[in-house]
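Only a single protein chain was left out; the remaining protein chains are all shown in position.
Order as written gives the chain letters A and B; numbering starts at 1 within each chain.
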Amino acid sequence: MKKLLSVLLAAVMMLSTFTACGGGSAETETESGEKVLFIGGSGPLTGDYATYGTSVKNGATLAMEEINAKGGTNGYTLKVVVEDDQADPQQAVQAYATLMDDGMDVSLGGTTSGACIAITEEVKKDGLLMLTPSGSQLECTQYDNCFRVCFEDSNQGLYAADFIKDNNVGTKVAILYEKSNDYSNGLKESFVAQSAVNGLEIVCEEAFTDQSNTDFSVQLQAVKNSGADLLFLPLYAQEAAYVITQAASMELNVTFFGCDGLDGILEKIGEENKALTNGVMLLTPFAADSATEPTASFTKAYTAKYGATPDQFAADAYDAVYAIVAAFEKAGVEPETEGFNEAMVKAMTEIEVVGTTGTMTWTPEGEPDKNATAVVIKDGAYVAFQ
Amino acid sequence: MNFLSNLISGLSLGSIYALIALGYTMVYGIAKMLNFAHGDIIMVGAFAAIVFINNLGLPMILGVLLSVVVCVAVGVLVEKIAYKPLRNAPPLSVLITAIGVSYFLQSLAQLIFGTNQKAFPKFIQVAPVHIGELTIKGESIVTLAVTVTIMVVLTLFINKTRMGKAMRAVSEDRQAAELMGISVNRTITITFAIGSALASVAGSFYGLTYSFIGPYTGSMPGIKAFVAAVFGGIGSIPGAMLGGILLGIIENLAKAYISTELSDAIVFGVLILVLLVKPTGLLGKKINEKV
Partner (left out) sequence: MKSFFNKFSGLKKSARSNMITLALCLAAFGFVTAMVATGNASRHMKSLLVPICINIILTVSLNLVIGFLGELSLGHAGFMSVGAYAACLFSIAFEETLPVMVRFPLAMLIGGIAGGLFGLLVGIPVLRLKGDYLAIVTLAFGEILRSIIINLEFTGGASGLKGMPQDSTFNWGFIAVVITLFVVMNLVDSRHGRAIMAIRENAIAASAVGININRYKLMVFTVAAFFAGVAGALYGHNYSIMTAGTFDYNKSIEILVMVVLGGMGNIRGSIISAVLITVLPEMLRGLADYRMLIYAVVLIAMMLLGTSEKFMMLRYRLAPKRLIKRALQERQNRKDEKEARKYG
């Protein structure tokens, strides 16, 4: 009897879960008479990488609110949803499926590269436009309808190596990178490759993994012994904050040099450690305290709304939403009609967007054409490099 | 000289592991449960200290002390709600509940404090010590001293006081202890209170050493400390100390002389080897099998 009951219970549960899942059929565009352009994406909103996904969600939401406040686009109200994927390809695909059930028109892909690559496969089948804010691995734009806002990893390492060589920022270079992170690894590899080409001397290569990403005493000791005068940090701001504070307590005197991931370091390192960032250099398309528009007003609005300075991820997502809207206006085709996806993809290569991460146009391969600028941190503020 | 400085940084890392492992091993020894949420109690303690110091503007030392109170409250509450009803349940159910508590604390911290890591105030400022070319960080010396003191006090407490005796009795044989008039529930609650207080201290020193605290900061040190506790023989207080210190030193020497990428694989490899030779850890009691 008890067994029968448990089986019955299980069957009811399974049935209810499935029908609950199956119940949410695609929403129509004209919900309560309002025409909606639905942009969906995913990112890690919980778990170890939650900070990246949350930034993307915040940035995209802010863009949506601004656009809707101005009356939407082409008579359409914007709807942006960023689902949680915990940086996991499996959950990213499930999040994507949920969004498709809800009637997504354009995808923001994934926040992290792995999740984003898994989504590209789905997007390829469905044909809709995908514009990832921050999927930086090469394969994130492997199909014709996939685009990105950020730089591709290998480009950044190359720019950085050339920049250091050309401007003579450092002569003996040490590298500290995260082996278990694709962004960090990709940047490091292209940096090393380009150094071999342009003759930049690398005296020390140190690594760490996500299993021990808080203690860098040994690596920094090795950097110190190598006599390097510049430490290249292809890292995200949080890890870099650990490195910079620990380097200070070890009395290591080098110039820190990073790429776009390093942006946000001023916020991450905290008020009391801010002095340590003096002289940190970064090559980034986005600088939160830039005085130029639209960056200045974006930073202001973002800080007011979320109580935090926007980072690279937030800026990329903000630009992604504006770019999609620009493409939508250019394409001039109604969502969910024949040829909408094709028109959107075509429009992506024709638009020019003045965003927070620079003025961008897109190549048919899905890469943004924009410039990174070098900035130096002086007294807790970004100053253009001279 | 290099070797010495790596050794010393390993000692400093190891003393953090040891500090966390002390709480782990104590709860395990007496309540016979793997408190997977221990690492997250560390995070709770560190965040409490940040709130007291940065948001309420209390003096730093007072803030750190108050964070101990918060942690004890959280620890005891968790024990009452989640673990106590499972006192006679299979150990694995308790383990899963502890994992649930761990997820709960992490998500709650993320909802309250956001996803960004927060800078931890430097509540103790000690100048680095220079011996010849060697530089030893001030915080490392303090951490090591605190860890050793706690270990000694804890050992004395368990071996010399009435409460300690009760704890040992509960650890040895719960039913027999009950028959001798010891309140098992009370003893275990006190164990959790002490364990959480230790976690809070560990949290503050973790924050002091590494400067940043986030909602998920506790999980990796928690696992490492678990490894350290098993390494030294889980349930043994000197064992946790030894295991933690050795783990830190091995990790750093592996990073320095073998490979920074594979240092954790090496640490785990050494752990496996040690356990193969000594199946109950370095200082663990030998389990006698009874028929």
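Just so it is clear, a residue touches a chain if its C-beta (ideal position, glycine included) is under 8 Å from a C-beta of that chain, and two chains touch if they have at least 3 such contacts.
Worth saying up front: this structure is predicted, and the values here are computed from it rather than measured.
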item: Which of B:A89, B:V153, B:M180 or B:I258 contacts the chain that the document leaves out; value: B:A89
item: Selected residue (touches chain absent from view) among B:A21, B:I136, B:I150 or B:I234; value: B:I234
item: Residues of subunit A (touch criterion as defined above) contacting the omitted chain; value: 1-3, 5-7, 10-11, 13-15, 17-18, 20-25, 45-47, 83-84, 87-90, 93-98, 100-101, 113-114, 117-118, 120-121, 137, 139, 178-182, 184-186, 209-211
item: Interface with the unshown chain - residue positions in subunit B; value: 28, 34, 82, 85-86, 88-90, 92-93, 95-97, 99-104, 106-108, 110-111, 223, 226-227, 230, 234, 261-262, 264-265, 268-269, 271-272, 275-276, 279-281, 287, 289, 291
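Convention: only the chains that are shown with their structure count from here on.
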item: Cα-centroid distance, subunit A relative to subunit B, in whole angstrom; value: 35
item: Residues of subunit B defined as touching subunit A within the complex; value: 2, 5-6, 9, 12-13, 107, 110, 114-119, 121-122, 128, 135, 137, 139, 210-212, 214-217, 219-221, 251-252, 255-256, 260-261, 263-264
item: List of subunit A residues in touch with subunit B within their complex; value: 46-48, 50-51, 54, 179, 206-215, 217-219, 221-222, 225, 238, 241-242, 245-246, 249-251, 267-273, 308
